[in-house]
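Every protein chain but one is kept in place in this view of the complex.
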Amino acid sequence: MAQNVQILEGNAAVSEAVRLCKPAVVAAYPITPQTTIVEKIAKGVDSGKIKTEFICVESEHSAMAACIAAQATGVRTYTATSSHGLLLMHEMLHWASLARLPVIMANVNRAIGPGWNIWCDYNDSMSQRDTGWIQMYASSCQEILDMHIQAFRLGEDPHVMLPVMVCFDGFIISHTSMPVDIPEQALVDKFIPPYKPLWKLDTANPITHGNIIPSKNYNLVRYSQQLGMNHVPKIMGDIAKEFSETFGRDHGGMIDKLNVEDADTILVSVGALGACVKDAVGHMRKSGRKVGAARIRVFRPFPVEELRRICKGKKVIVFDRAVSLGIGGIIYTEAKYAMPHEDIHGVIIGIGGQDVRAQEIVALTEKADKQRLDNYWVGVD
Amino acid sequence: MPVKTMDIPKEELIMPGSAACPGCPATVALRMVLKALGKETIMVVPACCTAVIEALHPKTSFNVPLMNVAFETAAVSASGVEAGLRVQGKENINVLAWAGDGGTYDIGIQSLSGTFERRTNILYVCYNNEMYSNTGIQRSGATPKYAWTTTTWSGKGEQKKDLVEIIIAHDPAYLATASVGYPEDIYEKALKAKGIKGPKYMEILAPCPPGWKFPMNKTLELGRMAVETGLWPLFEYENGKHNFTGVSKQLLSGAREFKPIEDYLKIQGRFGQLFSPAPNAGALTEIAKNRDEYWRRMRARVKMEEELAKQ
Partner (left out) sequence: MEGLTGLSKVTKGAMGRTGNWRELKPVIDYEKCTKCLRCWVSCPEGCISRSDDNTVTIDYEYCKGCGVCENECRPKAIKMIKEW
């Protein structure tokens, strides 16, 4: 198929994705390092390249509120944020999911303050893992664009109907230029069917959404969200396959696997950190070590079944860039839940934007040969 | 031309048998606003009494599409609805944000300000019972000085915020104050707002029987007394000019005298401390004086506005 490769920063890839996926309404508020997304969308709207109604709201909480309300009238919406902006939206994240309004959003991962920290770790999005949003993590500018296309398709799937956040590393990817093959509009239009809402505000059929709900009924609504999540692994697998056939690229489905079949050790991570881990796996394979990488692409729902399949009988080292204070590395904790009988180590690395090199991953893998790494926190000794 | 009661449409867009308290001013006001706007209306309602008045899932009392929204987001949610409708070519549908004073003066003021600054084409109506009524009568930025609430047991120590003035500073396309004491006036002003494009604001005084502690049959009577004492002015604001209406017009010109504030305050248990065990003369004088000062400034302001309009 025809190629249209441009050198784009991660944030520019997002604006291309927005152009292609055509949300009818975008409501967003700037925050470093997401700012250039907002700027590029605004510029695109101004020039006519991007056809969307862009609301310059006065806060991120309002951004999500505006998207939810617009989506409720039956149209596709989109926003982008980072760190404190995401946290400010927290109440509304829950709202979008409980209302079954599949708002799609980019979250540019950035550490949380105080002190002010504009560099990358994943505590912002991972701390929102309970809000009922599907969470996907990209590791390259190409994947950001492709992941958006997948996200709209996944979130709007009638069996899913849940909002999706596409997360990627602040500065490491958002402001790094990489080659991005921009797909044709016609292909994207075919891949993402028009949005068919579960319900909408319509004067032809007046309903009330969200009034006081008795506990028994609420329980069913909550359970229904879980059912939506339960459909994701199968549907994501189908989407990844169809994406590969349509666009000629395969980033993996729920998990991006590298050299896992004959590996005796699996290194688990997400995002650009996951790409770094893959790099380290490449180095270690050259020296004859049988390691594999499982880069989790869809973190919510947590890919329990697939991770179990990949890691069965193998040693696992989880590299976390987010920590749940009081228990430990977030992916580590959840991996231990998913695979209680496997030998799992956990490393906490890159917190607050500390640089992570492939050599460090190699060193830590070797360290795990000699000692148990149980929430081993890098950079504190 | 004041609207005749019999010309107000018959159809009820709020079903009887809602969860409203007997004598509730919110439903008096909303009945009139919805009759003016009609069925082609979509409402957003933040946390407030009305959110409860709707009744319990899976039933609702409101016969227009209604989305309950997070407390802070009445205005911006209306903004989202407006954008969503407009991209579908459905601009003819009225978008109504209906909120209490809590969601307007306090927690919702940010998104209200942003929505108006963006010149969003919505009608925002605040039904003001001068407290957080839904959560059980706590003080709000709209609570008048000396009023008892569950968070101001000896009476509120501060004057209320003048939110209407804040909205005026946003240069609204239309602004009007009203009172449940005059339902026809609410209808008329909402009908006028319907025909105007841009950010529109209405604030309706809503005396609340359990909150203000007065007999529930006097809801409208109190709504009139607030106006007759000059403590609640009725006016419209458009194109840089105030246009006082009804009784307030007569009070402005001096054709009518203010009713004594005691008549209004005495009926309300929330001002009981001003009268018992002994009348708080200082406070009562202060209230009357502030009322007089407000009208003095307003008369000068209206005069100045007329002068400016001539130039």
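Per-chain residue numbering starts at 1, and chain names A and B are given in the order in which the chains are listed.
The definition used in the following text is that a contact is a pair of C-beta atoms (placed from the backbone, for glycine too) under 8 Å apart; a residue touches a chain by one contact, two chains touch by 3 or more.
This structure is a prediction, so every number in the text was calculated from the model and none was measured.
Only one residue in the set A:H159, A:R249 or A:R357 touches the chain that does not appear here, and it is A:H159. Among the residues A:A42, A:I118 or A:I213, only A:I213 touches the chain that is left out of the figure.
Checked against the full complex, the candidates A:N4, A:Q185, A:S224 or A:Q359 give a single residue touching the omitted chain, namely A:S224. Touch with the chain that is not drawn comes from one residue among B:T41, B:T60, B:T143 or B:T177, which is B:T60. What chain B contributes to its contact with the hidden chain is residues 5-6, 8, 10, 12, 14-25, 27-28, 31-32, 54-63, 183-184, 215-221. Within chain A, the residues in touch with the undisplayed chain are 98-100, 158-159, 161, 198-199, 206-211, 213, 217-218, 220-221, 223-224, 227-228.
We adopt the following convention: only the chains that are shown with their structure count from here on.
Rounded to a whole number, the gap between the C-alpha centres of chain A and chain B is 44 angstrom.
Within the complex formed with chain A, the residues of chain B that make contact are 39-42, 44, 51-52, 54-58, 60, 62-70, 72-73, 76-81, 83-88, 90, 93, 110-111, 113-114, 117-118.
The part of chain A that touches chain B in the complex is made up of residues 24-25, 27, 53, 55-59, 61-62, 65-75, 77, 91-92, 95, 201-203, 205-214, 217.
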